[in-house]
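Each remark here refers to the structure printed beneath this line.
Omission of a single protein chain aside, the complex is shown with its protein chains in their original locations.
Right, chain A next:
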Amino acid sequence: MLEHVHHRVPVTALSFHRRDHVILAGHGNLLRGYDIDTGQILTNLKVFDDQAVHGILVTPDEDVLLVWGGRLVRKLNGHSISTYRPSNVYEARDWILDAALSPEDDCIAFVDAHNALTICNIRDLSAEDDGSTKPLATAVPSSNCILYSAHVTWLSGSQCLIASGTAFGDVMLWSASISRIADGSFTAVAQTHYTFSAHEGSVFGVQLSSKQQARRLGDGCDCLLASCSDDRQVKVWDVSDRFTNSHSLPQIQRDTGFGSKPEAEEHAPPCLAAAMGHVSRIWKIRFCDHDAQKGVEIMSFGEDASNILWSVKPDSEPGNQPFALKQVGVQNAHAGKQIWSVAAAEDGCFATGGADGAIAIHHAPNLPAEPSEIDRKMLEPGDNIRYYAFFNQGAMLATTDSGSVWTLQLGAAGTSSAREVLPALPALRGYSVVASISRLAFLAGSAGIVYMYNANTNKLTSVADCGKKVTGLFVSSHEKSHSVRLVDLLITTVGQSDPCYMRFVRDAISTAEYVSPREDHQPSLPIPEGFSITSFTTMEHAQPCIHLTLVGARNGSIAICNTSSDGHDGLIKLLPNVHGKEAVTALLWRSHGNKPTTLSGYLHSLGKDGTHAVHNIRRHDQKWEIELIHQLGLPFGPNIEGLTILPNDHLLIWGFRGKAFIVYDADAEQETMTVACGGAHRNFAFQPSVEGGTFVWTKASKIYQHMQTRRPYTLITPGDHGREIKAVSVSSTEDMQIFATGAEDTNIKLSTFDEKDGFRCVQTLRRHNTGIQHLCWSSACRYLFSSGGFEEFYVWRVTTGVPVLGGVGVVCESVHPNSGKSDLRILGFDISETRQKGVFDIVLAYSDSTLKQWSYDIGTWSLVSTIDYLTACLTEVFHTSGHVITTATDGHLALWDTEASASSLTWRTRHRTHQNAILGVAFRELHDRSSLVFTAGDDNAIGITRIEQCGAVRALLIPRAHTAAVTAVAVVPSDTDRNTLLLLSASIDQRVKLWTVSIDVTEPGVDGVHVKLQRNVATSVADVSSLALCRLAGDEGVGCVVCRVGMEIWRIGGGIRDTYLSRVSDEVIRE
């Protein structure tokens, strides 16, 4: 009755499987195999019942996988990725931190969290699965210290070397000589080499190098140890000398009886280098092996979801450590927080797994190439390149201070070659502007003469004389057919509000030359007074023949002008302040629609307000219809500069964040290129490509170039918050089901789900400044409401079924006027739609025990009433059977009445159900008009309260419904019996339970309510906070989604499809 469908939870283990070109990943209790190139799921095996996978080991012949998590170990046999089958489960005495396979035979060494060593032979592990669990014997017993990290390596077939990091900042290095005794078990003799205080905080990562890696620092170096910690430090130690013995940590403690060790007792290896990095804790550290030329390189992985590459270089500064760690690269591939898992392949490629459930495959070499300066030796002494623009792949036109014009050809390796087009033109001296499109560029200067550069002929010709200093050149073109190409040029000049508009046509015969029509055939641009142009594009529609010019202004407005040859319409529409009062930096038109006779398309615009907006523009019955369907902030900015649509149909947006130039794939929600250039406010040119592009910029009078031909990493299954999800609401429209999730990262994500590919994030709403507390769709799902801390409450208008933006456009229609005014949290709210479209009654529940009722009418708010509850924090508010009901942290349900006269709320009665906080609510109106309210209690209990229409209230309580706090409940009507409901409950005990609740409404109060537990299942989502019902494909089409640390989908069986769906369609019809 409850069947697991899918989950996306943090990636806690990773390993490469080379033969099948697969990355193996532990997602909760599942082992998944993904095709490295396509990201397609090739295998999906349940390894453990309710334990997350924390480690994966692949044998050299790749016929056996060893998977562990917690104390459990399981062997999987198979010959290819789709044939692996798990055998019996084995159990170690303690939490396993690391495992390694011996080089000679098939022995495996495990180190656990109390520093015990367990040895077994992989062949001795049963290949069958009879459902039993077998114990693993320990070879070196545990000590009292608790470890956060360990790394075990085999020095030979009979000796292990182990590094262990404790919770208190100590590192131990010890070895064990292993021998097999007659009964087949293993014994070991342990020896401690070093015990020392390595860090000021817990040691979260330790790693021993290979001999080859250590040798790169000198012949005397046999073994290096790298460690990382809570104290934000990365350290490298020389542990080559292991002849001396140290007291073990327990021995030191035995001598003193205290945890702190006198310095004399310590035996520390030499520290070669130390450095500080990451903004929070550092979880993992690895030696990078692939390129011996680069010496010793180390990669650290942090809580800040970034990985940093360090190079160990000699440090000659007196008084310093002999080596220094130089930071050579940083990557932020994951969303939110945490990199939990790492795997390296022999070719230098490595993978990281985050709390966002994504796997990043980082390609080698990972180093961002140093920017190369463009050679200026060809210029006259004192002359310098001023303005430049791309006119072809890797080719730019550049002007210099002296007014000379050059073409520059850029090479991938940072090379460049220059060719002079014309020597110094007086008209371009000292000041010039350049604009370009494919194979054409336009130049102008302070004298007002405009030149055209044609790459076909490599000629520069004068095309216009404006007589005034040119302030801007804007160019746009249309290939109307193979031979016909239209080029529109807009020239703005000093002190003149009307721009000069010119059109050029490619010569149909020669196809190399461009000609300009006669002056009286040149279009004019009917823009309003004071409209200072900052961006420009055009669109051309064949039937009816329409040419539109779209211009953006410095004051954030956009004008849509009809510039068809008949030119009757003039200014079609002025869209005021689309980007607030900030400049519109770029415009892009995308036509859409199969019917050639109707004009329809989407206008993308970017502004210095940091947003990306999309308007749908249609011409219908000779009338223009223009609607804003999308406007959201981007994860960088506010200097957002340009956009394009790539051949793979992805929207690419670029701009600046701090001192870096950022290229962002908006469809994949991934930064594809990052260049440290010094920040915005400089001359630059960018030529995009699918894998990156070429960025050229000016910094301190020098010109630099950076060409990226491959994305630094690819992401498999991205799109999760990477932080704890606090609220979920699923839309119920037929066309497109959207899962809205709000998390601690202050973002709201809209995602779709299908059983084959899992979740896909379509939009990220970044506007809240605090963690999201509650989310709710309007019944027709055209609006999404969200609340958070600081009294934040937003109304989002959502448009589905659009052919751009992944199908979903979002506009923040209104921000509640109190947002940000106080530090109160809005934990819950109730939305009721009025008869009037777009008008809602909204009741907000605040953390200071007040309830406020508002009326919302498309952007305007009016306060209806404010009422105090007691002192407890209100957690939910909802309405059923004619009552408004609240729940609070005092465990009470309170019933509120609507006063007929003032239509405001008054407090009436309160009923204790739980001992303390009510964390979740679900309710169902019964056919006698009474209601059943199900409450999830922090007191481990589920409450079932029956509220009759007259206001009589009786409660039934299941005190030990879960082992820990019940955090969410959901209710589904059963199809087979109208007197039966299915109740789902979830708890932080990581269990989801399905109960049947049968009701005999003729019995008084709760006497006729009977509860039966149907299913009790483990979920891979830790710390569950919320549950919501959803639709699934297939006959048994009702499911539920469980959220917090990840998301999980369960299918609820039992023939409940029809009822649920009819409820959904009822609501659709009602609207």
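Keep in mind that, in the parts below, a contact is a pair of C-beta atoms (placed from the backbone, for glycine too) under 8 Å apart; a residue touches a chain by one contact, two chains touch by 3 or more; residues count from 1.
Operating definition for what follows: contacts and distances are computed from a predicted model.
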item: Absent chain [UniProt protein name; select from "Putative tRNA (cytidine(32)/guanosine(34)-2'-O)-methyltransferase", "Ubiquitin-like-conjugating enzyme ATG10", "Prefoldin subunit 6" or "Polymerase III polypeptide H"]; value: "Putative tRNA (cytidine(32)/guanosine(34)-2'-O)-methyltransferase"
item: Options A:D465, A:D868, A:D928 or A:D1000, residue touching the unrepresented chain; value: A:D868
item: Selected residue (touches chain absent from view) among A:H151, A:K337 or A:H630; value: A:K337
item: Of A:H151, A:R232, A:H579 or A:H816, the one touching the omitted chain in the full complex; value: A:R232
item: Residues from chain A at the interface with the omitted partner, ascending; value: 1, 10, 12, 48-52, 70-72, 89, 91, 93-95, 112-114, 133, 135, 138, 142, 144-146, 167-169, 199-202, 204, 229-233, 250, 253-254, 256-260, 276, 279-281, 283, 303-305, 335-338, 340, 355, 722-723, 745-746, 823-825, 846-849, 868, 870-873, 889-891, 907, 912-913, 915-917, 919, 938-941, 954-965, 988-990, 993-994, 1005-1006, 1011-1018, 1022-1023, 1045
